[in-house]
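Questions regarding the structure given below will be posed in turn.
Just one protein chain is left out here, and the rest sit where they should.
Letters A and B name the chains as they come in the text, with residue numbers starting at 1 for each one.
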Amino acid sequence: MAGGEPRPTETGSTPVDHRYDASLSVNLQDLRDFFLTYQSVIGFAGINGLLALSVYATLSCGQLSLANAGFMAIGAYASALLTVHASLPFAVVLLAGTVAPALLAVPLGLPVLRLRGVFLAIATIGFGEVVRLGFVNWEYTNGALGLVGIPQRAGLGSILAALAVTLFLFLRLRGTRTGCALEAIREDEAAARTMGIDSTAHKLAMLTLGAAVAGLAGALEAHFTFMVSPGGYTFGRAVDMLVFAVVGGTAHPLGPLVGAAFLTALPEILRAAGSSIGIPPGPLRLFLNGAILLAVILFLPEGIASLWRRYGRRRVREGHAA
Amino acid sequence: MTQQVVNGVFLGSIYALFALGYTLVFGVLDMLNLAHQAVFMLCAFVALSLVAGLHLHILLAFPVAVVVAGLLGLLIERIAFRPLRRRANSNISGLISSLALATLFESIALGVWGPEVSRFPFGTIPSRQLRIGGAVVQELQLVIICVSILMMVALTVLLRKTPLGRQIRAVAESGLSARVLGVHVDRVVAASFFISSALGGAAGVLFGLAFNSISPDVGRSVELKGLAVIIVGGMGSMPGAVAAGFALGLLEVFTVARFGSSYRDAVSFAALFLVLIARPRGIFGKAQGRVA
Partner (left out) sequence: MLLELERVSRSFGGVHAVDRCSFAVRQGDIHGLIGPNGAGKTTLLNLVSGLIQPTGGSIVLAGRRIDRLPPHRIAALGVARTYQNIRLFPDLSAISNVIAGEHLRRRDTVLESLLLLPSARREQETARERARALLARVGLLERAEERAANLSYGEQRRVEIARALAADPAVLLLDEPTAGMNPAEVSAVGRLIAEVASQGHTVLLVEHNVKLVMSICRTITVLDFGEVIAEGPPAAIATSPAVIAAYLGAKP
């Protein structure tokens, strides 16, 4: 942060004090410092944004999938193993991390998606657990200890680029034949089917897309935090992602990003607050997760993003009236 | 061999009791209560605290804890399910709201009792052993089996012979018709949640006694078993929950004996998936699995 008296430069003249210069509202040095300090938070916000979008994929057609921590784990491990053992280019490794879970989504979804939504929820809870336990028991990946020392190949650039591409994908989906079909399925699946929409195929496509995005996020995270371990892909993680998406709002792809950004920043604030209140941060964070999710689903089911829409619409109406 | 059968029946009785809770609510409300496993876990802790903290005898702590579990069930119904009943896409909203409550309950358990494993104080659990037909059976195991079966019988009597039971079955059949016939659907649903959570809580206490290892994530590990049981038995079917519960318990014990304990959870998952692929309605379920 800029602070203290302006210091004379080497040529002997005193530089202009920009602190009070209103036209230069942001000092470049400030920006760079801010960035370095918060680099990891921004990175995690980006990864969480991807995870939120992966859950949004299935929520957008009215399905609840709790498998995405499992898909994330598969992407993370697959890419990490390729990096550590095969020294492939980063893009290839990321691709593998994206494709591997997508391939598994198909046999998971096929038997279940023709049934009622609750069956998918149950099957995905099971899938997530089995994947986690699989990695815990797999000696090749050091079981519960996981892999460490993964070279940091992912930075803010790759994370934000991946996020931008994924967001673009979801934004372009809206208004297309498929996008309209997904909305219809979400509102009333049986009625949608009588309009010619193959709901099972659409749901499977979104489950697979969600798996791919979750896998991509896992691969990026593995190469951002140097390690993968089964403990990072618990059911709690799957609930986290769901909270991001629901809190942000699932009517628009930006909603999950808003939720992810907000809820990624929150623990930073909490860590300070928790230690001053005396409540250990772990349970507090979990409690807030549950409380926020409950509050949103009961009182603001369309998420935070809908507040903006509601406010925006009222302003438009007032504008027309005036 | 007899040893394994006893172990299987013992484990299965707990699974069956737990699964009955899921299936009762599903039968009445057509919804899955994802907070059920958290009640299982909390009730075990409550029993533990009553015994360790208030020095109650386990025979007294058990019913008290079960009642507490029932009250938690009322809370869950009131907070997570009733407000959503009028909504259009209430099927996943109910899943999400009960999931949120489960997370809340887990955080409370973590905050109050900590993440480490807690155990009952020494002397709570009877440690006598008996010999039955070549097998060494713990007295505890027999007690648990008896308590479980007793509760299942009590549930059956409640549903068959009492007015409340008839009303529950009426609402399970068709909520709309029941309302027309004058049944207070809200009250019946609340009662169902009370009973369901009481069963789940009882299973939790029994589980805690059986393995003497209670931690906030114990509900998570049993949840998958319970879900597998209701899928295999048929969602909404009580005989299905009981039969599949015992079957899964036996299957798990035999699999572990043959292949090792790391395959313990694989059994339930495999059973779950096989049924979903081959016969989604389960053994005893009605054919209402498909979407349209």
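As a working rule, contacts are C-beta pairs under 8 Å (C-beta built on N, C-alpha and C of every residue); 3 or more make two chains touch, one makes a residue touch a chain.
All figures in this text were calculated on a predicted structure; none of them were measured in a lab.
S.K.: If I consider the whole complex, including the chain that's not displayed, which of A:Val84, A:Val136, A:Leu169 or A:Met227 touches that chain?
M.R.: Once the missing chain is taken into account, the touching residue is A:Leu169.
S.K.: Quick one: which of A:Asn68, A:Ser199 or A:Ser229 touches the chain that's been left out?
M.R.: In the full complex, the listed residue that touches the missing chain is A:Ser199.
S.K.: Looking beyond the chains shown, say which of A:Cys180, A:Met227 or A:Leu300 touches the absent one.
M.R.: In the full complex, the listed residue that touches the missing chain is A:Cys180.
S.K.: By the contact definition given up top, give the residues of subunit A that touch the hidden chain.
M.R.: 168-169, 172-173, 175-181, 183-184, 187-188, 190-199
Everything below uses one rule, namely that only the chains that are shown with their structure count from here on.
S.K.: Using mean CA coordinates as chain centres, what's the gap between subunit A and subunit B in Å?
M.R.: 33
S.K.: Mind pulling up the subunit A residues that touch subunit B in the complex?
M.R.: Contacts found on subunit A: 59, 62-64, 111-112, 114-119, 121-123, 125-126, 129-130, 133, 137, 186-190, 193-194, 199-200, 235-236, 239, 242, 246, 279-280, 282-287, 289-291, 293-294, 297-298, 301.
S.K.: Report the residues of subunit B in contact with subunit A in the complex, numbered from low to high.
M.R.: The touching residues are 31-32, 34, 79-80, 83-84, 87-89, 91-93, 95-97, 99-108, 110-111, 115, 220, 223-224, 227-228, 231, 235, 262, 265-266, 268-269, 272-273, 276-277, 280, 288-292.
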